[in-house]
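What you see is the complex with one protein chain gone and the rest in place.
We just call them A and B in the order they show up, numbering each chain from 1.
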Amino acid sequence: MSTFVKNAWYVAAWSSEVGRHLLSRTILGEQVVLYRCEDGTPAALVDRCPHKLAPLSLGELKGDHVQCGYHGMTFDGSGVCVRIPGQQNIPPTARARSFPLIEKYNAVWIWMGDPELADTTTVIDVPHYGDAGWGLVDGQYLHFKTNYLNITDNLVDPAHTSYVHKKTIGNAAGEDVGVKVEQGDSHVLAWRWINDAPPVPLVATMANFAGKVDRWQYYYLHLPSTSYVDFGSIDAGLEPTEANKDGGFRSYSFNFLTPETESTTHYFWLHLRNYHPDDALVSDDVARLMTLTFEEDAVLLDYVQREQERTGVREYTRLGIDNAPARIRKMIERLQAKEAVSPAVHVLHPVSGATQPSTV
Amino acid sequence: MSTFVKNAWYVAAWSSEVGRHLLSRTILGEQVVLYRCEDGTPAALVDRCPHKLAPLSLGELKGDHVQCGYHGMTFDGSGVCVRIPGQQNIPPTARARSFPLIEKYNAVWIWMGDPELADTTTVIDVPHYGDAGWGLVDGQYLHFKTNYLNITDNLVDPAHTSYVHKKTIGNAAGEDVGVKVEQGDSHVLAWRWINDAPPVPLVATMANFAGKVDRWQYYYLHLPSTSYVDFGSIDAGLEPTEANKDGGFRSYSFNFLTPETESTTHYFWLHLRNYHPDDALVSDDVARLMTLTFEEDAVLLDYVQREQERTGVREYTRLGIDNAPARIRKMIERLQAKEAVSPAVHVLHPVSGATQPSTV
Partner (left out) sequence: MSTFVKNAWYVAAWSSEVGRHLLSRTILGEQVVLYRCEDGTPAALVDRCPHKLAPLSLGELKGDHVQCGYHGMTFDGSGVCVRIPGQQNIPPTARARSFPLIEKYNAVWIWMGDPELADTTTVIDVPHYGDAGWGLVDGQYLHFKTNYLNITDNLVDPAHTSYVHKKTIGNAAGEDVGVKVEQGDSHVLAWRWINDAPPVPLVATMANFAGKVDRWQYYYLHLPSTSYVDFGSIDAGLEPTEANKDGGFRSYSFNFLTPETESTTHYFWLHLRNYHPDDALVSDDVARLMTLTFEEDAVLLDYVQREQERTGVREYTRLGIDNAPARIRKMIERLQAKEAVSPAVHVLHPVSGATQPSTV
């Protein structure tokens, strides 16, 4: 059973990956070919010629069109077939599905569901993006060998940082601090403050706190799988106003999860910080330390995925910290149920099966 | 569902591969062990001891017999068990299936179906084989990761050469030239002439045409999967008589497809040419360029196979150039239906299942 939500914007690629060449990437189980038209507009088609299923990405980009490398069938950026070599008429079945795209925050976002519902205003807002005084690390990517919901579990679970990430963003001070949860129409927030504690290793490296700190972790998850974490530390005892927080050590970590298959996930991420915003060496350190952190998740969740597949089970016991993850999974289930009753996407009917001689 | 036709001759190996050792090869999904008797006659048995399924090819060739490496059961070239160490009686179930073979054109041909139907006169005729004035390249082999019918599709499809093989045997001049089809009882021919056009790269390399040429492509496919292509060029405007064609640039490319499994195929090929027939360097060039050409098919059809398996679909739209491939697939389907009503091959009944404790 699929866990995918189709009617949503997903990062398909960083802008720098999409150019005057054919890029193939699997998204929500579908192979997609991405390229940029001569005027710079990105385009995305299903990466499969409707004739004999050759990947279009093995063909050639001719102007704004894609020419299949097998028999030269040619499609425009909307998937309309504009040429079939050797014949005049173009049958209605000779078309490739195209996908709505929008380019924002240096990324190309794709809509895999019903194109009529693709509202570009619903791409998540990234605060401070491009602002002076805020250092940016973007263009970052990891490949996770796990279902995306195992990752969203972690992204509304501040508690796991005390164990999984004690080399960077967690430490023992948080072990017994409970988590609070708030739910909106399309998001869940899990948060806690860990007060009067030593700074975590990443903060100790980057900042010069004289003594103990109050540390906050606000984990937001916007459905289906866009995460951002408001994370920071101030001197212990200081009043936690927004101004004080902006004056302390603060970062926003954005994680854009794009399901690749049911058991693998593209993990695009960017990171905004208020410390040493223009220092390229600090940017390098942030990239390195956050990559280390996310790889700790990746290793663990690879094992978890394999054990889920082997046993057919996801959990034998539920804890208090599972409140937010459980909400997310229930909200995803509702979105899927809604999509199931109004199937959005037109499907081409095949002429013939794959493994049988043709009957036509 | 199987796509195999069993009652047919397939190349099992080049003659040079079969000698005084045990060669294991999978053919039509069956593991076969090939060897040569002391008098030079080739023999083929199922590569599986009927006792405990050890591969006979792990055993020893003793004179004209194969001795299993597990318990020493010994079989002659017809599969009759001639010895069971430690016991006198040889039960009727102690035999290995053997397969009819014929050696011709430097290849060992095998018959995987009903031995009584194995008529050696039905091996395809290779014209000019061994003739003076015709250069020969043989002993060639490629392994394709695709069902053999995806390859036969290409071998009655001159149109794909304009796109897939434009480095060697195709060029843009052929893009919009239609294909004609003729059908016989057991073959299909797809052909076209591309007139008044520049020679294709391979011809430009090998021949010295002063100007444009008329080029022919005749793709014959004999059921189930023996192909030959009559391919050549003459000066543009010259009358296309057989004499003029033999006086121009002409080659016969023979492709012998032997299904290995439903998703992989042995591709044996040989090539005859009327140009520089005795020049070994030209032979090397032909081997290299045709290997390059067939590898272009192999790469593409590997992708096509994987997408067919993933989607369960073979095509979403059908074009005019699919006429010949569709005929082949329908003819194969009829051959299979015919084989299904008269099951040819004796099957041994197992004594016990694989994964259960024995019940005997």
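One rule holds for everything that comes next: a contact is a pair of C-beta atoms (placed from the backbone, for glycine too) under 8 Å apart; a residue touches a chain by one contact, two chains touch by 3 or more.
Everything numeric in this text was worked out from a predicted model, so none of it was measured.
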Where the complex has a chain not shown, which of B:72, B:139, B:201 or B:240 is the residue touching it? B:72
For the chain left off this view, which of A:1, A:243 or A:341 is in contact with it? A:1
One chain isn't shown here. Among A:123, A:137, A:164 or A:351, which residue touches it? A:164
I need the residue numbers on chain B that touch the omitted chain, in ascending order. 31, 48, 50-55, 58-59, 67-73, 84-87, 91, 93-94, 348-360
Tell me which stretches of chain A touch the chain missing from the display. 1, 3, 147, 149, 153, 159-160, 162-164, 175-179, 262, 300, 303-304, 307-309, 311-321, 325-326, 329-330, 332-333, 336
